[in-house]
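Of the protein chains in this complex, all but one are displayed in their positions.
Let's look at subunit A:
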Amino acid sequence: MNAPSTGTAAVPGTDSPVFAVDGLWKVFGPRRKAVRIPESEYASLPAAELREQTGCTAAVRDVTFDVRKGEVFVVMGLSGSGKSTLVRCMTRLIEPTAGSLSIDGEDVLAMDAARLRELRRHRAAMVFQHFGLLPHRTVLDNVAYGLEIQGVSRIDRRAKAAEMVAKVGLEGLEERRPGQLSGGQQQRVGLARALAADPEVLLFDEPFSALDPLIRREMQDEVARLHHEEGRTMVFITHDLTEALRLGDRIALMRDGKIVQLGTPEEIVGSPADDYVRDFVRDVPREQVITVRSAMRPAVAGEAEHGPALAPAATVVEAIEAVARCGGPARVVDRGRCLGVVDDAGLLAVVAGLPTPDGRGVAA
């Protein structure tokens, strides 16, 4: 991988990954030319020069990551960074040019058409930015569409669809057409349709970008709730940093088809890999992302016994409240053991973006 990655060390590899992506390339352009680019000297050229010299566009360049079971893996980047192409490559809606890709250890690129359909029908379902609903069908029939394609009988699929409609909170709207729904409701239909197949992984392609901010917030909560209840693995594409930070267990930040940084929200905000990332996260309220784990210092005499207790995953905002309330340092306690303390100096340093007690720079 030619992109710096700091995130893999933070969470120790526990299970085998659901999706394993290794050195994936997608080059658009004349086929003969495109397949040669990943191996050629053009591979390292910037996007514009590559286009000028070869007529090809590299949308995804040498991308490597794993998606672990049960996590929300966010791919984040601005428009044109290749994130939507990347997620389409994962079920081969767009055929990757080079690299390897496997789901549960099975090589996706080697699948024949029938096996690939099987993958799309049962293992990975996708939710689209523009919903992709069939305008001539009712909500219920749209939700049941995936099951219909699988050949599930009408009664069974409608029963399952009704269940999914209830799950996403659309009861009473079953007989409406998509055109009669608001954007948020339409995306709930899209979500229900994806859930109906009971897939192992949900792929979201900027699902809430077309919605207005309040609805977007509501839908994010909905996804968070679903993830909390079912623990389904999710790959979530977004261009919205706030959304990425709110939903993501881990975030891969893409630029020009490459992953610039891969890590937990705290790592991305707390230790940006380069200036691009730093600029990206400059306006993020750090205190809402950074946990006390990185703001604490070792306890000195007596401090380990007194003061309010905080979990290591508590954010700095919560610590500020606790510290302000009691007037002294707060303890960071994990399973009854005191890991350290946070005081006003450490917390203010996080808010101000100064180096934290453990010496890591929060921001430039």
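In this section, a residue touches a chain if its C-beta (ideal position, glycine included) is under 8 Å from a C-beta of that chain, and two chains touch if they have at least 3 such contacts; residues count from 1.
The working rule: contacts and distances are computed from a predicted model.
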For the chain that's not shown, choose its UniProt protein name out of "Heme exporter protein C", "Glycine/betaine ABC transporter permease", "Putative tricarboxylic transport membrane protein" or "Signal transduction histidine kinase". "Glycine/betaine ABC transporter permease"
Give the residue, chosen from A:134, A:166 or A:324, that touches the chain omitted from the document. A:134
Touching the absent chain in the whole complex: find that residue among A:41, A:229 or A:283. A:283
Residue of A:30, A:55, A:169 or A:213 in touch with the missing chain, whole complex considered: A:213
By the contact criterion defined above, which parts of subunit A meet the unshown chain? Give residue numbers in ascending order. 46-49, 51-52, 78-81, 91, 93, 116-122, 125-126, 128-137, 145-146, 148-150, 175-177, 179-180, 190, 193, 197, 213, 216-217, 239-243, 255-256, 275-276, 279-284
